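The complex appears here minus one protein chain, its other protein chains still in place.
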Amino acid sequence: MNNRSSMNKPLNDEAGSIQLPRQTQSRYILGEVYSIRQLTPSIKEYTIKLEEEINPNPGQFAMLWIPNIGEIPLSFADYSTGTVKFIICRVGFVTTYIHRNILVGSRVFLRGPLGNGFTLCSLKNCLLIGGGYGLAPLYYLGRILAMNNCRLKTLLGFKNSSDVFYVSEFSEISDTYISTEDGEEGFKGTVVDMVRKILAEETFDIVYVCGREQMLMKVVKECSAKGMKTEASLERIIKCGVGLCGSCSVEPLGLRVCRDGPVFDGRLLLKLEDPLKNNREEICIKN
Amino acid sequence: MNNRSSMNKPLNDEAGSIQLPRQTQSRYILGEVYSIRQLTPSIKEYTIKLEEEINPNPGQFAMLWIPNIGEIPLSFADYSTGTVKFIICRVGFVTTYIHRNILVGSRVFLRGPLGNGFTLCSLKNCLLIGGGYGLAPLYYLGRILAMNNCRLKTLLGFKNSSDVFYVSEFSEISDTYISTEDGEEGFKGTVVDMVRKILAEETFDIVYVCGREQMLMKVVKECSAKGMKTEASLERIIKCGVGLCGSCSVEPLGLRVCRDGPVFDGRLLLKLEDPLKNNREEICIKN
Amino acid sequence: MYKELKNLDYFCKMGFPEDLSIDLATSISKLSLRNPTILASGILGSSCSLLKRIEDAGAGALTTKTITKNPREGYVNPVFVDLGYGYLNAIGLRNPGADNFSKELSKAKKNIQIPIITSIGGSSIEEFMYVAERMLESGSDALEINLSCPHVEGYGLDIGSDIKLTQQIIKQLKSISSKPLFAKISLHQSRIDILEKYIDAGLDGISAINTVKALAINIKALSPILSNIVGGLSGPCIKPIALAVVYEIYREFPDIPIIGVGGIQSPEDAVEMILVGASAVGIGSAIVRKDLEIFREITRGIGKFMLENGFKSIRELIGYIHRR
Partner (left out) sequence: MYKELKNLDYFCKMGFPEDLSIDLATSISKLSLRNPTILASGILGSSCSLLKRIEDAGAGALTTKTITKNPREGYVNPVFVDLGYGYLNAIGLRNPGADNFSKELSKAKKNIQIPIITSIGGSSIEEFMYVAERMLESGSDALEINLSCPHVEGYGLDIGSDIKLTQQIIKQLKSISSKPLFAKISLHQSRIDILEKYIDAGLDGISAINTVKALAINIKALSPILSNIVGGLSGPCIKPIALAVVYEIYREFPDIPIIGVGGIQSPEDAVEMILVGASAVGIGSAIVRKDLEIFREITRGIGKFMLENGFKSIRELIGYIHRR
């Protein structure tokens, strides 16, 4: 898991870039839920204390196992000294079970960190763009970049005002703007509209994106057109999580989300003929 | 392999005792024969360069594997920085093959060090007693003891003058006396006769013995009667070499030569009802 | 007399600290064990003095080396390979033969209080019967037929692969004694249809699993290592295989006691084996890394695990994961 594929080289190899330790371990680490916050009607934040340190890079993910129920991939929304945060959106069987039955004190199991995260830099001018639970990896990334004296601007897109979350968290580390499609809070429109507006005025050394694939694609196209570097985090169905089974292949590139990604250089995405409408179509099964 | 059985505690736990590192590895290390010396008509000395360091304790042994031929236990006759010496007496199939076919440059394989060696001490007054290829572990032991400023006396017993070997080697590190049964060289009689004579005049902090089991037993009895500590190296049929198969059991004690020994506190030997006439009866098979 | 003492005696000897209310005793068929650790067959089980040492080291029961009618020297060296994640051996059923070993066993029965299970090997019904009779005369508490040694022609697996012959062996052995009769099987026999036939024939319990047929090459020597070329794989790497076998046997035959053997190196491994359905665990190659202390370490560790997880008796643990 430690080798970036040659197609997914770090953008940023200067001395300024930060190298966090990586791990290849794929056995389970026990965690106990320490606190839970309801962020929106469908999103909760879980703070979990682990029995050992794992030191993920921003953009890496973990497999969260609930015995007898299932195992799902989740981005690290934050991490420090054995305490991890996940932002979990209720979408189906396992996430609904978690929302209903995983309480403070519950034991869960985690394998990771898995995959390759974002390229980290210091002293740069960075733009973070996210929507929905895509905020998760961006928040952890932003916190680390801020610690490394990057100048950060963040654009967050939500459907309605009831979906808005994590604005104060982002505001603490960055210059943060939000959009809602109904315009009840912040900019009225999609996050892509907001991005266009900002990019008309400003340029950035690097743009990080996480959210729905169609949004990602538009953002990457806009930025690339202006010659800016982008990195985006993708989703596919994760089964093995270690690059063996092929389930998470990004077609037609043959890149594995779990191992070559989940974070990819935006230039690769330009080759994606047909971005997924939602992040959950099962490529391996459908072909 | 690292734990001495409680029945086989070191005699000597003072600060003065030397602790060499021990290893548990049982995979093969490649060696190349560097030189060969014919010591007597039936005994040769092989100097072998190993591809890695193994650092045996005096009294430990190795299993020497000649592919397609067999594998036999041998005491370390000397060792320093990746070079090992074995003294090999021709007695049967494998040893005869070695004498005939293993030449300078031949490749051999070795697993070890195995078992527990002699208790090492410094600044003591030590007696070494050996016969035949039993000289092998005593020489390595003597060299290490001499380096640690022990006062050494060595008594070596041989059948005839044609069997005599290693006298100059021992003389360099110790005050050395030999016996032959026909009296052609040195003291006339057995080594046991010579031991009786010496013990009438002198006492020692510790007596180390290696050779035929009936000789060992007599020496141990003599020394124990005078209250002297003894350590003796035993032989049985070694198969697994790691304490699993029971082949090397010293009956009726249930001690494994390969793991609890091959070096045992002499007091244990006093319980051996029936010392073996030669060291090669197959206890496991005969019962 | 021994029976009354079993737990107390055990705890006293071990200085088990925490809680005397934890019941570590278990049973397999008619045998009562002070704790679930059993010396596996072929490991140090060829003389009275070695068996005694294992009792002293804290085992709950002992299995002898597989005994055949005549003495067998076994294969020439090398007979053992340490692979790091496991071990390979082809000892070749080296044993003193039934007549010699019956004397050892009589001596052992005088000196040893925990149950002794004699492993018997044979290449014909007659050989099995001969050995069984000698062992029963000498006081063996139970018999285990070796249907699974993977590296001796005409013995072990070669017998175990003949299902009809095995049924007959079981029936005849049951006809001469009421002592418990176990079968030591390999993963090859862990098929429900086969085991059903063994059980119908009268088998009282199953030891699973024996080593798995395997081979090791030394590439620098361009040669296989074992003199017999092929041997049996044991140790950590076969634990997941053994767990699956025990799991499936327990699922199909919950009333048949199982001795779970294969890769048990720690209390955690033993607990896993019991959770999938073993009533006791066999311990073999763990001795290479841990020596005889392994018996106490495992028993203590199981006790600690039970305390921490609120189990009072081993019986609650046996097959636990089938009842979730």
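Every chain is named by a letter (A, B and C) in the order it is written, and numbering of its residues begins at 1.
Simple rule for what comes next: contacts are C-beta pairs under 8 Å (C-beta built on N, C-alpha and C of every residue); 3 or more make two chains touch, one makes a residue touch a chain.
Just so we're clear, the structure is a prediction, and the values are computed from it rather than from any experiment.
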Give the labels of the shown chains that the missing chain contacts, considering the complete complex. A, C
From C:P224, C:G282, C:G303 or C:G319, the answer for touching the chain not displayed is C:P224
For chain C, which residues touch the unseen chain? 83-86, 88, 187-188, 212-217, 219, 222-224, 229-230, 233, 236-238, 240-241, 243-245, 247-248, 268, 271-272, 275-276, 305, 309, 320-321, 324
Touching residues (missing chain, whole complex) on chain A: 1, 3, 5, 24-28, 30, 63, 65, 67-68, 70-72, 107, 109, 111, 238-247, 249, 251-254, 256, 259, 282-287
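We adopt the following convention: only the chains that are shown with their structure count from here on.
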Chain-level touch network, classified as line, ring, star, complete or other: other
In whole angstrom, how far does the Cα centroid of chain A sit from the Cα centroid of chain C? 51
Centre-to-centre distance between chain B and chain A (centres being mean Cα positions), rounded to whole Å: 66
Can you pull out the residues of chain B that are in contact with at least two other chains? none
Give the residues of chain C that touch two or more other chains, as numbers and ranges in rising order. none
